[in-house]
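Structure in C-alpha cells, see below.
For this depiction, one protein chain was excluded, whereas all remaining protein chains were kept in their positions.
Then we have chain A:
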Amino acid sequence: MEYFIQQLINGLSLGAIYGLIAIGYTMVYGIIGMINFAHGEIYMIGAFVALITFLAMGALGITWVPLALVVMLAASMLFTSVYGWAVERIAYRPLRSSPRLAPLISAIGMSIFLQNYMQLLQGARSKPLQPILPGNLTLMDGAVSVSYVRLATILITLVLMVGFTMLISRTSLGRAQRACEQDKKMAGLLGVNVDRIISLTFVMGAALAAVAGMMVLLIYGVIDFYIGFLAGVKSFTAAVLGGVGSLPGAMLGGVVIGLIEAFWSGYVGSEWKDVATFTLLVLVLIFRPTGLLGRPEIEKV
C-alpha cells in the first residue's frame, strides 16, 4: 500500500510534467494542424535556461532559495518562449499554406538543429545539479516520503492549469485563440490577427514546456541535450491519448502516461516502461483514434 502511494505520487508529478508539455502539442495541433516536432527541444531549452539561471545567480551570490526559484521560473519561461516564437516565425510560418509534409520536415530539421545547437554551446556531457529543494515530507509514519520538489511540481502545475484554463476560457485572447482554432479564415475576417494568435499559441506552449523543463531539472537534478526527444514523443502520446485539441485531455493524458510509467517501473521494471507507453499509444490510436476527451472528426468528401 505504501509502495503504491509512493508510486502514485511519483506518477502524478511525472504526469504533470508530461501534461505541461502536451498542452503545447495539443494547442499547436489544434490551431494549425501540425505536429510541432521541435516542442520537445523547447522543453529541453527550458531546462537548460533554468539551470543556467540558477548557476548565474549562484555566481552573483543570490542563494535565498525562494527567490532563486522564482527567478529561475520567470527566466526560463521568458527566454524559452522567445525560442518558441522564433521557431514558429522562422520554420513554420512561411510554410503555413504548403503541403502538409513540409512543416513536419521543417520541424524535424529544427529539432535536430536545436539539439546540436545546445550540444555545441553547452557540451554533450549531462549536467548535474545539487538538489535545490532538498527534504521530504513523510506520510504514514515514515513509510511514504514525498520530496518537496515533487509536491511543488504538482502544485505549480495545478495553479498553472487553473490560470491557463481561465486565460483560454475567459479572456479575449483566449476567445480569439479558440476562434482561430475553429476557423482561421473566418476569425481573420472578423478582425482577429491570426498570425499574432498563432505566435502567441507557440509562446504559451513554450512557456509551459519551460516550466516542465525546470521541474525535471529540480526533480532529477540532471539534464542533457538529448532529453527533449523522448519527453517530446511521450508528451505527444499524452496529447493524442487525451484527444488532440483538448486542453483538459492533454493534462489527463499526461497524468495517465505518468502513472503508467511510474507503476510499470515500480512493479514490472523500468527498462520496458517506454515500450509500455508506445504500446499504449498504438492501442489508443487503433481503438479510439479521437482520444479520451476528443471529438470525432467528420471527414467531408
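Going forward, a contact is a pair of C-beta atoms (placed from the backbone, for glycine too) under 8 Å apart; a residue touches a chain by one contact, two chains touch by 3 or more; residues count from 1.
Everything that follows uses one rule, which is that contacts and distances are computed from a predicted model.
The chain not displayed here is annotated in its UniProt record as "High-affinity branched-chain amino acid ABC transporter permease LivM", chosen from "ATP synthase subunit a", "High-affinity branched-chain amino acid ABC transporter permease LivM", "CoA-transferase" or "ATP-binding cassette domain-containing protein". Taking the complete complex into account, A:112 is the one of A:112, A:152 or A:259 that touches the chain left out. The hidden chain makes contact, of the residues A:67, A:90, A:158 or A:190, with A:90.
With the whole complex as reference, residues 29, 33-35, 45, 48-49, 51-53, 55-56, 58-59, 75, 78-79, 82-83, 85-86, 90-91, 94-95, 97-106, 108-118, 120-123, 125, 127-130, 229, 233, 236-237, 240, 271-272, 274-275, 278-279, 281-282, 285-286, 289, 299, 301 of chain A touch the missing chain.
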